[in-house]
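Missing here is one protein chain; the remaining ones are kept as they sit in the complex.
Up next, chain A:
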Amino acid sequence: MSDDTSRTLNSDVLEFIQFHFSVLQDVFSKLDAYNVDPQILKEVLTPLYEIRHRYSDYGDSPAMQIFHYLENIVKTVSKGKESVYTGLSYALNVFEVIEGGLDGATDFESCFQEEDLEFVKTIYHMFTSEKEEKRILTERERATVDKVFKEVTFYDFAFIDADQRMLLEDFIEEALEPMEEIEDKLIAAESDPSVLEIDTVFRQLHSIKGTSSFLGLRSIQHVSHAGENLLDKARSNPSFLSEQVIKLSLRVIDMVRLLFSNLTMKLEQSKDQKARFPAVIEMEPLLRAIEFVLEGKDVDLLNLGEIESKFILDTSDSSDSKDSKESTIRISTAKMEELYSMIGELTVLVNAIKEDPTFANARFQSKNKIDKLVRVTDNLRTKVVDTHMLPLGGIYKRLQRLISDLARKCNKKIVFLSEGEEIEIHKSTFEILYNFLVHMIRNSVDHGLENSEQRKSEGKPEEGSISLITRVTSDTITLVLSDDGQGLNRDAIIAKAIEKDLLGEDEKISDEEAYGLIFQPGFSTAKEVSDLSGRGVGMDVVKTAITQLNGEISVNSVPGMGTSFTIDIPLMTSTSIIDGLVARVGDTYLILPIFSVEHTFCPMPDEIKKIQGSQGEFVVYRDAIIPIIRLSSFFNINESEQKQNSVIFVVRVEGKLFGLIVDELLSQQQVVVENLKEHFEHLIGISGGAILGNGRFGLILDTKMIIESWQFPN
């Protein structure tokens, strides 16, 4: 072989391998270690065969050896010779090595180093030694292992991209608090199990499970699921709740925490280019112990003791990983609020300086400084306000991911339609919103939407759809989450309610009341407890969360057509920033949310036509006749004398156009919505107030309410 041909061949091989590897990546990401589909394992093997057979000439190169090891491991796993999830975790380790090597490689022969091969060999030996049990690692192997294997854990991620990293880091941070709470509660109940607030603990664990399942953290999901099973049994059967159950639950928490700290480590490491992280935590003894207890068998206390000590050891080993994290800090809301109100104060002061005649006529240089001050203050204010506000788009993106994950799991085809991603809401609301939407969407996917065949036979489109539409209307944010699934099963709900003593045997209730029952604690009609949802904590959690926000939820369902939830959350709790058009009527400043205005124009004096013999006025706008509402007379404000600046806002309410006329359109600006309910009740047509840039107060209009009360006074 000449040098040239060898080089061409070399890059050919690399290309070929890279292609097959990307296929592999695809397949691997579909693998669920707890529920391995033999078909997928075959899919993994195919590209591996391809690579090996086509380039058997290169059999001795490190790359080929590494692939060979991978193939062997997968083969063993697929033949069921090895516990699948242990086996796969080894495979994933090798996989990462390959990924690291191929990343940015230009040359096939040199893309793997000797040490990569060494590492893979060690992994392979460890893998085989699990089978043979007693095989002792050579000293050299031991050294490699010690160097690279900080912790032997099962890890869930073959690939972590930036998006995922963000989600994971968020999750880890969010989960810490509930974990501590659970632990505290469990510890408090250790001596007297009956004092355990089991519903709360259960709910929190359920949330952790839910999120980890969504994020693909299968080990955490698995352990927490087991813990949940344990608690669920105790929940429905108080006599089951023994000291042992509490102890086991604590182990579950330990385990979850250990998995978390491993994940953190993994995240830290994957920031480096050639990071690799090995993984097999001995979860099985704990899981087995839980199963035994669930079956009513007694777990050998000695055995349990062993698990315990091992965990403690593990946890202490990984504790140093905690020091290295943190790119975000937590700030108490009270402190933020203080900052917030001080910024408000500053803004007002700066505005006052700006408008002070002494400064307005100041020399250029001082004026320049004042302008700078104004700008900096503005920036500062925006930044501080920003810390509180998040666009809904963030939620939508995460939900989209959740839905595609769930769809794949359930083998259903689902499209997600969303509207309103530009709406910004307060962070506290954001988190709560997200959490309950996750619950609800899980329910929809799991119970609501049928699978493709069923849908086809019912004459529905094969793809189910879930839609989430958010609007800021009047003084509330309204979310409508609907699916076009099978709808709620009235009979099943009623039967369940009777069984749970929520309803008398012969009580007659309306559909609405029946559907409302699903919000009762512990209510679930699902026949089997599934991985996704179906314990009936879901809707209970949702209801609680919404009540926390002073919101309301209602459900509407048509058998065979789908279910739709409407959630109203008052703006008061979801302090938000809106883009508004600032207008003036007389001395009063009005703010029209920009999303409610379709168009604005200045009418010619003769364009506004009066209807003979009545107060009515109208204007012709784009060939349509639209009625005019004078906001001055609507609000009883004295109009200004001069009206040449009058502006008409064209708004659409329930499909019809209306024109709102004001004295003058001043500017467009972002305003922080403040609730006025505290001070004024029953303001008609006003959804809130805001302080404008000039320090004055503006009323935020609710165009829909204005039109409605204009059409139907009282």
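The rule is short, and it goes like this: contacts are C-beta pairs under 8 Å (C-beta built on N, C-alpha and C of every residue); 3 or more make two chains touch, one makes a residue touch a chain; residues count from 1.
Rule of thumb we're sticking to: contacts and distances are computed from a predicted model.
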item	value
Omitted chain (choose from "Xanthine dehydrogenase YagR molybdenum-binding subunit", "Sugar ABC transporter permease", "Transcriptional regulator" or "Chemotaxis protein CheW") - UniProt protein name	"Chemotaxis protein CheW"
From A:121, A:500 or A:696, residue that would touch the chain that is not displayed	A:696
Candidate in contact with the missing chain, chosen from A:65, A:347 or A:687	A:347
Of A:171, A:589, A:658 or A:710, the one touching the omitted chain in the full complex	A:589
Missing-chain contacts mapped onto chain A	341, 343-345, 347-348, 587-589, 635-637, 674, 676, 678-684, 686, 689, 691, 695-699
